[in-house]
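Of the protein chains in this complex, one is absent; all others appear in place.
Chain naming follows the written order as A and B, and within any one chain the residues start at number 1.
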Amino acid sequence: MPVDTKRVRGPEESQSPLLFLPSIAKKSVAAERGRQDGRRRGQADVRPVFARCGLVSQAKGSAYIEAGNTKLICSVFGPREAERKDEAGASSGRLLCDLRFAPFSCPNRGAWIPSSEDKDTAQGLLEALRPGVRLHRYPRAQIEVNVLVLENDGSALAHAITCASMALADAGIEMYDVVLGCSLRLDGNSFLLDPTLQEETAGEPGAQGSVTVALLPSLNQVSGLQADGDMREDTLAEAVRACMEGCHKLYPVIQRALLRAVHKRASPSES
Amino acid sequence: MAGLELLSDQGYRLDGRKPSELRKVQARMGVFTQADGSAYIEQGNTKALAVVYGPHEVRGSRSKALHDRAVINCQYSMATFSTAERKRRPHGDRKSSEMSLHLKQTFEAAVLTSLYPRSQIDIFVKILQSDGGNYSACVNAATLAVIDAGIPMRDYVCACSAGFVENTAVVDLCHAEESGGGTVMSLALLPRGGQVALVQMDARLHQDHLDALMEAAMTACRSLGQVLDGVVRQHLQEVSVLTAE
């Protein structure tokens, strides 16, 4: 990149001022019995979701989802001819996932180039979506899924899964089922479903855990599971069940959004 | 060179060796089962692992294939923890690419490639621990691996490094001796016919000394050849005992 000499450049290394905040705010969440936005702990209490399909006109399919302050947009391109032609992938199509956090999406400014952690999240997204897509119907083809997180207020991966499966459906890609995602935060003995960013980062690091589940609701199959943090086996089972319940709450909303998109396509003049 | 005395007054080197003395060589063939051929060698503290795949169909673009002989494909890499200071990438840097090219040239001279037209032979070497003489350890390990794979060669390829200190030729340099900045020559030899497969030299050396240095390196290569021969024979004996039962 050419260096602009007329400009006073910032120091090479800089840190976000947020790092120097006193850590009082971190404690407050753990101490409360309820949650800051009025939802209850230990209940399948997800944030209200707004979902729409088909807002990126250039893409084959697209979707936008908003849950609380978490906002994501996803566009799907393809199926198109595969770039990589290795013999192993000839019989079924390839699904490519790209997940990016916009630099302004988090309290700390991020970079446009995805970090290794973003790549890991993208890998989780791919892992969750793949069982839902009938890839063997697209030999020698690739389908690209691009997710952009516009604002990250917790549970980004879970909503990315939901949003991406809506966009895939909107693009007319053959699927077994929609894939719904839901995540959960273990905080001591209770759990917080669909946590906000503050809930995700708060608390003592030793006693926390997070679980993300991707579900194919009508087949009742779990297509993705990621869990981190110290937990007992029965806690994990309970958490997975809670996440599945959360997914089922999302299901009617997503169905309605997809139906709406189909109606709109069928009769463009009426809308 | 300041500070470091490479050759003592009594004529001994840093690690107590005589100028023409090699480090201890230990080797084993058939380390891995999945590869077509594999070998491991220790020359003092330098440890190298070589794996051979092939001969097989040419991978990647078909245009690489040669109609009259096999393509030899080499990759040299160093484990990130092999050097005193951690390396950031195992391969792909300039030095590794150069080393890969040298290996390719060496083995093109030694392997009977004309027996396998339109095919490819992969030789992958990895330095696990580096203490000087990386090139020679790689060549020696790769020779054993190629033999383990059953690919015909003209002869063993034996490689050794040599340097010149105070009018004396010193062979099989360790890292401390190599990094002194003096002359370092790497020589790969097909010992039976006395043919040189590759010779490479950095830094300057008076022409009068070149012959002495070459001679020292070649003698060292010949003795290495005997060691390798011993390893191959022992390996064959072990294998034949196992199969006889």
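List of remarks:
The criterion applied here is as follows: a contact is a pair of C-beta atoms (placed from the backbone, for glycine too) under 8 Å apart; a residue touches a chain by one contact, two chains touch by 3 or more.
Here, contacts and distances are computed from a predicted model.
Only one chain is not pictured, and the protein name UniProt records for it, out of "Ribosomal RNA-processing protein 40", "quinol--cytochrome-c reductase", "Exosome component 7" or "Transcription initiation factor IIA subunit 2", is "Exosome component 7". Chain B residues in contact with the hidden partner, per the touch definition given at the top, are 26-28, 31-35, 38, 40, 42, 45, 47, 49, 51, 53, 59, 73, 75, 77, 79-84, 86, 90, 92, 122, 124, 126, 128-130. Where chain A meets the chain that is not shown, the touching residues are 15, 19, 88, 116-117, 119-120, 123-124, 127-128, 130-132, 205-206, 211, 216, 219-233, 236-237, 240-241, 244.
Here, only the chains that are shown with their structure count from here on.
Distance between chain A and chain B, defined via averaged C-alpha coordinates, is recorded as 51 Å.
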